[in-house]
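To start, I am sharing the structure in question, which I have written as structure tokens.
Moving on to subunit A:
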Amino acid sequence: MKDLVGLFPYWAVALLMMTGLYIVIAQGNLVKKLIGLGIFQVSVFVLYIAMGVVSGGTPPILETGFVTYSNPLPSVLILTAIVVGVATLAVGLALAVRIRESFGTVEEDELLPLTEPEAPADAEPHA
Partner candidate 1 sequence: MIGLLAALAAIAVAVAFMRDLLVVAMLSSIFSFACCALFVLFDAPDVAFTEACIGAGVSTVLTLAALRLTGRQERRSGRPATAIAAMVATVCGLALVYGSLDLPRFGDPRAPANGHVAPHYLTRSEGEIGIPNVVTSVLGSYRGYDTLGETVVVFTAALGVLLLIGGAQARPGKRGEAPARADRDVVLRAIATLFVPMTLFLAPYVQFHGAYSPGGGFQAGAILGGALILYGLVFGVERLNRLVPEAVLRVIATLGVLTYGGTGLVTLALGKGFLDYDAFGTRPVGQQIGLTVIELGVFMTVGAVMTLLFQRFAGRGEA
Partner candidate 2 sequence: MSAGEILDLARRLLGEGLLGLGALAVLVGAIGLLRLPDFYTRAHAGGVTDTAGAISMLTGLALLAPDPLVSLKLLIVLAVSLFASPTSCHALARAAFRSGHRPALHGNRLPPAAPGE
């Protein structure tokens, strides 16, 4: 049991991830789905960084007098992933704004009848 305590951070992060995933799937509001997605992604980043930690290590900036460093690779990967997350969020929000302008709502339940797949097309007024 002793070494299972060492895994505690990963389980806590797993909980955060699943809360984010729950929000994305369960919530009906489009903007809230995007925020849930944001939480899901940020907690994945915490998982990555938690993997690269070396106990007793310092941040990977080479200095005289320091020997053990934490792993720099997860930091590099996450720098990329953060900006990807914001990029997806920005496009998602832009879509939500356009949907609000065309359909008058951003609630999924109200959108379903309006977006009946078999109905004939009706173009929305040009933005």
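As a working rule, contacts are C-beta pairs under 8 Å (C-beta built on N, C-alpha and C of every residue); 3 or more make two chains touch, one makes a residue touch a chain; residues count from 1.
Keep in mind how these were chosen: all candidates are chains of the complex that A comes from, given by their letters.
These numbers come from a predicted model, not from an experiment.
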{"item": "Complex member in contact with subunit A (any copy), out of 1 or 2", "value": "1"}
{"item": "Of all residues in subunit A, those that touch candidate 1 in their complex", "value": "3, 6-32, 34-36, 38-39, 42-43, 45-46, 49-63, 68-80, 82-91, 93-98, 100-101, 106-107, 109-110, 127"}
